[in-house]
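First up is the structure itself, then whatever we jot down about it.
The other protein chains are all here in position, but one chain of the complex has been omitted.
To keep things simple, chains are lettered A, B and C as they appear, and every chain counts its residues starting from 1.
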């Protein structure tokens, strides 16, 4: 059961509430029957030009957590941390294993990783509800050979624009939100206002809960992956969809508050935002360095270049999300 | 044996020539004994700000080739095309395999890929010569657990700046350069001039050979991976290093002309540029769409946001290189 | 269209013919409603004792093709050849990367392989027909997390008994059968008789077509994987099921003659033998060395120890099938 910012229990959310939110913010058909981009359609070319205008210091801050064996995954649902392999390395050079090559010696490597194991965008094919994904495409379009609809590779050139960081724990005056604490529309608005930043159509909003900071302070990921976490509540959909933002990302594994606000749906905010509204959702973003920087100069807006990699027919993608100030 | 732009055989290049180039353009120690960034040090914050100023149309063009089983690899040296796995998919939802979850249904996936199998940056730990890599670090720093020095993850926030496309076949008036045809300093300079674009310190230069266009025209990758190819010659080092550019990328598997200009060193241009000069090198960049666009508006410069992903201790990284105009 | 041993076209096989064979040899329920072992139930303990009695020379012959990058796969359906990774090796020892360990140095490795990429047993969960697999279990029991029914790990202790090699090309007096040439019941019986060997209940029958010898002679796998091949015809089911053998394996990728005898069902012999009769089927068995040996001593029977590995919930397994004489 999540709590509001005062720690008081929130009104019990019902299945009907979720369905009402889905109905209210459903974007199916809004950009045509064949659309597979969802809220990325909010971004207009002039917004990208304007976003570039936010680059005033020539500073790049990455929001990607390192991809390696020290990541947060525990194997849940097959999500393990990345496995890195060296196909050739300096040891091979040393023992003569590359002596068939003329003088040059080299190292090569490879990676195995679940695409949802670290900093990632969820594709619009990542979640289904009642057999459907965004824009009404049936779940049968996502088979063992990948997603024929709403795949992540379609977004490769679509995730550049204005980014805004909302640093909720700093707004609250706490080091981090505790697992179970939710963030609603009012708090998102208040945080933006207190930071002196506006949020509008086509923006990418990075919501810091401090959950990753908590894990670092504790020296262990603990229940980070698939466990309890602070995060967005169903109510946040009003602010998110009302502002017509292009995407949202958090520093938690699953974006929304855990435990969920009702038991009848696992990850209900995903149903509203990703399935119904077609919103791009990012997870496991490392927002600590960016938050420090924004607190330092008081500037919470930046150019955001965060295109997924074109993994064909994939339902998610690791990436290097870059905030450029 | 490569040829110059007239097709005439070039003067035979010797080992001494290569070593002289290495000596002339060696940057070891230039940015301190602990440097691991090489020519990325050329980039100053004001260059990033200026690069953002090139965003005038709000257009994003990706130079990433799709990562999938249709890529150019043939298994050479363990380089296979990416393998994509679905950990969960719509079929599971359909047959009830997710019925333990409350209403939400989902798809998850995973990738296995050699980090050098597609569009990629080579880390400065990718190549050794005489037991050393850039800045004099020994090859013993790259073991089966990865690169302790010059790893790609160190560059995560360093690859944003001004990008320039040099479209060599368009400059020559041919659809593509043939395998074996080399590009030298004079041609790079002439191409820039004919395109009306300057190249300077801290720039990222994307050199189109048209090799990928040739493969597409032929309908098969053929010998693309590890085979003969057009590309940069040793002579190109004068222009590249003289201009103090930050990085170079091509639309071929190995950046430099193949067959190499001498037999005594495999990929000698790598020895000069990557090992000695510490230059960031990109390969298998898909420059076709970008070239079309630049030819269309006559603008061959753009903001270039192309940070590698932080694969810890890796010697290369796939990425989504974005040209933003 | 397959041909009989004379090369004459066989009577056109219809869907009804296949269904009639399925009906005639269906073993669903024969060993109870919960059975998941199929024809392995034919093996009685005394048969294993008798099989051990066939060990007279103390000779072990493996029928496993090496698992490596030189295997027959071409990527069809995700079936690539095994990828072998060294996690640690002698190069690491040489460059000091193991110096944190006291004196011992070591090598470790890993494998990625499709379980159907080389010498393999098909689990009874490998094929479905009309939504069902052996013993009537629905295909919904095989999801992205594996087979809840008819998985290969259930057979770990069940594949030891008497083995018999039927060397069809030697029987015919040819080096190998050509792709498209079928083997029917009459030929299986005649081959056994000419070899002076009987076949009976609980036996494992290894049918050599010589297809692997052909590829070796040609120096390339060519269309071996998923292509045309010699193999068992639908008619062979009479001999196989009538004799109540425990399992059958061939030196081809798919056991049955290709192109198939009718177009209405892909791999129809699998439907009869695996789905309906619950017969263990082995593929890509290397029978060349065994055939040489049997021809040499005239002994075509042996103890056969060929248990799959307990890959939990898997639908197939690589293995080392050992003929012990």
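Criterion: a residue touches a chain if its C-beta (ideal position, glycine included) is under 8 Å from a C-beta of that chain, and two chains touch if they have at least 3 such contacts.
What you are looking at is a predicted structure, and each value in this text was computed from that prediction instead of being measured.
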Shown chains touched by the chain that is not drawn here: A, B, C
Residues belonging to chain B that touch the chain removed from view: 78, 85-87, 89-95, 97, 110, 112, 144-145
Interface residues of chain C (partner: the chain not displayed): 44-49, 51-62, 64-68, 70, 77-79, 82, 84, 86-91, 93-94, 101-117, 125-129, 131, 138-147, 153, 156-158, 160, 263-268, 270-271, 303, 305, 307-316, 318-320, 322, 324
Sites on chain A contacted by the missing partner chain, in the whole complex: 69, 75, 78, 80, 83, 86-89, 91-92, 95-97, 112, 139-140, 143-145
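Note that in this section only the chains that are shown with their structure count from here on.
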Two chains sharing the most contacts, counting C-beta pairs only: A-B
Length of the line joining the C-alpha centres of chain A and chain C, rounded to whole Å: 46
Inter-chain centre distance, chain B versus chain C - centres from mean C-alpha coordinates, in Å: 46
Chain C: positions in contact with at least two other chains: 78, 86-87, 89, 91-92, 95, 97, 112, 144-145
